[in-house]
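For this view, one protein chain was removed and the others were kept in their places.
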Amino acid sequence: MMNAVPISWFLTLSAILFALGVAGFLFRRNIITVFMSIELMLNAVNLSFVTFSYQHKEVSGHLFTFFVMVVAAAEAAVGLAIILTVFKGRSTLNIDDVNSMKH
Amino acid sequence: MELLDSFIFITLIKAAVVLAVLLTTLAYLQWVERKVIAHVQVRPGPYRVGPHGLLQPVADIIKLLTKEDLLPPYVNKPLYLLAPFLAISMALLSISVIPFGPMIKVGPVITWMQLTDLNIGVLFILAVSSMGVYGIALAGWASNNKYALIGGLRSSAQMISYELPMSLAIAAPLLISNTLSLRELVMSQAGGIFHWNILHGPFPQVISFIIFMIAAFAETNRVPFDLPEAENELVAGFHTEYSSMKFASFFMAEYANMITVSAMATLLFLGGWMAPWPVAWGANLVPTVIFAVAGVTALYHGANAARKRDKRTLPVFGIIFFIIAGVFLLPIVQSWLLPLFWFAAKTGAILFLFMWVRATLPRFRYDQLMGFTWKFLFPVAMLNLLVTSFLVAWTTK
Amino acid sequence: MDVILFLIFAVVAVVCAINVVVQTHPISSALSLVGVMGSLAVLYLLLGAEFIAAAQVIVYAGAIMVLFVFVIMLLNAGAETKKGRSYLIPGAPLLIVFLGLMAYYVQRYLFPESAVVRFGGFTGGGPKDIGNALFTTYLLPFEVTSILILVAIIGAVVLARKEIE
Partner (left out) sequence: MQLWLIPILPLAGFLINGIFGRRFSKSLVNTVAIGSVVLSFLWVLKTIFAMGDLNTSIEEHYFTWIQSGTIDIGCDFLVDRLTIVMLLVVTGIGSLIHVYSIGYMSHEGGYYRFFAYMNLFMFFMLVLVLGANFLLLFVGWEGVGLCSYLLIGFYFDKKFATDAGNKAFIVNRIGDFGFSLAMFYIFKNFGSLDFDKVFHQAASAPEWVLTTIGLLLMVGACGKSAQIPLYVWLPDAMAGPTPVSALIHAATMVTAGVYMTARSWVIFTHAPGAMDVIAIVGILTAFLAATIGLAQNDIKKVFAYSTVSQLGYMFVGIGSGAFSAGIYHLVTHAFFKALLFLGAGSVIHALSGEQDLRNMGGLRKKIPITFWTMVCAWVAISGVPPFSGFFSKDAILLAAYQHSPAIYWIGVVTAGMTAFYVSRAMFMTFFGSYRGTAHAHESPAVMWVPLAVLAALSLVGGWLFPIPAFLKAMFPAIEKAGNPMLMYISVLAGFAGIGLAYLMYLRKPGMADSLAQTFKAPYQLIYNKYFVDEIYSATVVRPLIGGSRMVLWKGVDAGLIDGIVNGVGARCRDVGSVLRLLQSGNIRSYATWVLFGSVALLVAMGLLGGLPR
């Protein structure tokens, strides 16, 4: 039995999570769920960063992850505020109903 | 493998001991609170079950276990069931990194009086406590009841808001101790009361201690910040729809959180298990004296009993107190019992503060609650952290 | 031991991630996402990223996701309706191809079998190391981040406040 995990497994996991995030982004219609799918993608990327950091025995990847988190926090604050505003104005969270720019 | 086995074995034993003590404490904390509030209000409090109501917690547990477990038909079932589980498990999880005492030697085994030490222990506790909010928020939402929902919303907003000044207040003593490990945090405060973080350092952390305590009251949803369960507005807040053991879980979670924050305050500001003054000045005799005085008091009241039953029970208590006082003098147990005493005494004092406040203060209005943290606590905590960090940087150079 | 831990939490993460996508109710998705984040935190610990693991739980699970849950509860958003287009037909095959190629390249070319992760193999991810890097090499990005946060706060306040009559 192996007692060490190949690095490629982590990266594959990251790819799977990222693909699931993309899937959520593409297949779902609720703005909040779509937004959460974006967070899922960010998390998947973070996992890659931390894995690379381990591979190179270097702390930079952690820092990138840290910054991604900060950006995600800022993004969540603004994004949710926008969602609140949209909901106030249209009483819907369906992403396909928010299309007044199209016409 | 021998070592690994013994490591797991010891950890399991420690976990069992901690769990047993903790659950007992949780049960009896309820009794203590009722007693304290009763005495503040000049009532006797629970009195019927056992001497001075000492068996009341046992009765309560039996009652809660045997009551009908209602499952309202309109709730979101998985989340409704998950919520109390989340609340209690997150509350208990943080106990695992709290050190109760120094390294001790029990027979052939040398171990710390702590389940495990993380070098990010403080962050761990913050992380776990921030997860605790899910229990309450989900309970409120899953109940499908407007009072419960409002309670859940209130609590999540309140807990996010008060987490900020709390974290900032925690950061200040961490700067002085220069570690995130709870164990090392206590070690850095060794050497008497003037080395405790509340009084020590380039900038005594009195302000951050006060901020931490205020935030702790809010984080545990205690009076005067118990808006999520304000009974005159929201029936019972987020746990309106809960009954039986699930209700008990929320109840236990609240008390476990109280213990955790009290222990945190002790570790961060009050020197953990360290005695306030050196052994040379008789620090080791303090528990003996206290228990001896308690024994004398019990015997006196037994002799002049107000009620008939006291004539029998109080002398028994007096004798027990004397025995405990004696035990504290035994050198074999002194090494681990004394730190435990100091830790319990400090934590207990803070827990007493919780009860005292509950018996004394009225409740905040909701907008005042939010305004207080964002407009007052947060800036003050920020300023305190700034001053502390400047002074720390200045004195270490 | 490491392999078992990895497998447990990887499976939890993937299952939760699938749950994020397939659940129709946003709050279920949000809680599943919390699950993904929690398992990722454990994997971070396995990779020696203690600080990031703690930050993951505190920031992501404890703050950002609470905000999501809070907003979902505030809007009292119901389950998703079937209105509008889904991109299942063009997207799903593309995704499968994408994932397959990625996994194939990673396994076959980019990371040979010899590179492995052992718990404790890297200990440079503690708070001290992060702090050192943050306040020396990455000081400017760090400061810029604070501006970003300030802007986000102001933006959120302006967006979400009530209209002033």
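So that you can tell them apart, the chains are marked A, B and C in the order they are listed, and the count of residues begins at 1 in each.
Please note the rule applied: a residue touches a chain if its C-beta (ideal position, glycine included) is under 8 Å from a C-beta of that chain, and two chains touch if they have at least 3 such contacts.
Bear in mind the structure is a predicted one, so any value in this text is a computation, not a measurement.
Student: Give me the visible chains that the unshown chain touches, in label order.
Tutor: Result: the unshown chain touches A, C.
Student: Using the definition of touch stated at the top, determine which of C:101, C:139 or C:158 touches the missing chain.
Tutor: Residue touching the chain left out of view: C:101.
Student: Just to verify: which one of C:87, C:119 or C:142 makes contact with the chain not shown?
Tutor: Residue touching the chain left out of view: C:87.
Student: Taking the full complex into account, what residues of chain A touch the chain not shown?
Tutor: The missing chain touches chain A at positions 22, 25-26, 34, 95-96, 99, 101-102.
Student: For chain C, which residues lie in contact with the unshown chain of the complex?
Tutor: That gives, for chain C, the contact residues 85, 87, 90-91, 94-95, 97-98, 101-102, 105, 109-110.
The definition used in the following text is that only the chains that are shown with their structure count from here on.
Student: Report the inter-chain centroid distance for chain A and chain C in whole angstrom, where each centroid is the mean of the CA atoms.
Tutor: Roughly 6 Å separates the two chain centres.
Student: If you average the CA atoms of chain A and of chain B, how many Å lie between those two points?
Tutor: Here the centre of chain B sits 37 Å away from the centre of chain A.
Student: Can you give the whole-Å distance between the Cα centres of chain B and chain C?
Tutor: About 32 Å separates the centre of chain B from that of chain C.
Student: Can you pull out the residues of chain C that are in contact with at least two other chains?
Tutor: As it turns out, chain C has residues touching two or more other chains at 51, 55, 63, 67, 74.
Student: Can you tell me which positions in chain C touch chain B when the two form their complex?
Tutor: 27-28, 31, 34, 50-51, 53-55, 57-58, 61-63, 66-67, 69-70, 73-74, 76, 126-127
Student: Which bits of chain B are touching chain C when the two form their complex?
Tutor: 79, 118-120, 123-124, 126-128, 130-131, 133-134, 137-138, 140-141, 149, 152-153, 156-157, 159-160, 163, 180
Student: Quick one: in the complex, what on chain A touches chain C?
Tutor: These residues of chain A touch chain C: 1-13, 15-17, 19-24, 26-30, 32-33, 35-37, 39-40, 43, 46-47, 50-51, 53-55, 57-60, 62-63, 65-67, 69-78, 80-85, 87, 93-97.
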